[in-house]
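Only a part of the assembly is drawn; its chains keep their places, and the rest are absent.
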Amino acid sequence: MERVHSQVVQDAVMRKLEERGVKLQAVADIVYEMQRHYYPHLQMDTCLQSVIAVLEKRELQHAILVGIELDVLCEKQLLSEPLQTIIAQDEGLFGCDETLALGSVFGYGSIAVTTFGHLDKQKVGIIRQLDTKAGGKVHTFLDDLVCSIAASASSRIAHKLRDQEEAEAAVRGLHLADLPGEANDTSASGVDEVIPMQVADGTETAAS
Amino acid sequence: MERVHSQVVQDAVMRKLEERGVKLQAVADIVYEMQRHYYPHLQMDTCLQSVIAVLEKRELQHAILVGIELDVLCEKQLLSEPLQTIIAQDEGLFGCDETLALGSVFGYGSIAVTTFGHLDKQKVGIIRQLDTKAGGKVHTFLDDLVCSIAASASSRIAHKLRDQEEAEAAVRGLHLADLPGEANDTSASGVDEVIPMQVADGTETAAS
């Protein structure tokens, strides 16, 4: 039996999110909502790119495949009892959905964990829509997974923007000549690209 | 060197919370606020008892001692740099306070984790007061620890009330004669005592 290639996993994740009604833009909307208070110049495209970036992580990809599989099997009444009823009801003391989703949130720091908890309680945007259980759909796992994607993408932006601020400060500072590429060398978030930010007058600028 | 007795640890926790301005009633207020929507007959005293119960756990006691110690040492400027400045600022990307607090939340299920995240973002009641950093006080760890106590106590009530509802149903049901003490035997929350609940007409009832 041949090992599954990462690209096949990645493609399956994107396809299944689409099939289950989760548009990446709807997740980016949540990220924007969570972060715009801290970063007034934050651009929506930055949020969307961050959502795409966290969706490239194996831990989260696997969790999405497992969670959606259980939702779909439950919709088709293919789970054995009593699990079928427990998941169909999305009952309050069932915690495997949060546990599975939390597993991939941890990767983005404890701040991602608190953001996850917040989203899971507040259920903004697409998360609330998924939670409504209209039309015989089961989204017991999916709503938590979307919280996980949004929380991770939010935390990733916070870490990256810090790196970028420090890089900009270095560039503006006295040490300009001494610090070629320092932004990357000291990157504490492990992310290299530059986040474009819209400044107050509407023109776009990049970090360097 | 003799081992520290649990009672000594417990006493120190209660004394230090008091010294740092955290009244158990203020934590119980948060628990009540979190749970009253789900349980309209919930009594404040039940919330206070739940706060006291989670404070008997070693994991949480140790976290409280460590967190308050770091806050106090920081107030006294006794930490080495750069940790002194990082904790004094309670800066956004410092996550050890959440990590330490989360460790004892996990004990009450993934629902406790989401409640923790919610409280950590919303900062209701005493949590907000601690977060305000007035008068040279440092509460970088303490505010997260209070979130942890409140989240654990909330989750504990949710689990216990479920046990109790099922026990009541059993008592009312056909199996009455067959089930002496079943509520305890099958207790999924591992808690034995009965939660007094105020019924709609204001009189008090117990679960059995």
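When the chains are written out, they are named A and B in that same order, and each has its own residue count from 1.
Criterion: a contact is a pair of C-beta atoms (placed from the backbone, for glycine too) under 8 Å apart; a residue touches a chain by one contact, two chains touch by 3 or more.
Here the structure is a predicted model, which is why all the values come from computation and not from measurement.
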To what total copy number does the complex in this file extend, with 2 chains depicted? 4
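Rule of thumb we're sticking to: only the chains that are shown with their structure count from here on.
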Can you check how far apart chain A and chain B are, centre to centre, with Cα atoms defining each centre and the answer in Å? 29
In their shared complex, at which residues does chain A touch chain B? 38, 92-93, 95-96, 98-99, 102, 109-111, 113-118, 120-122, 158-159, 162
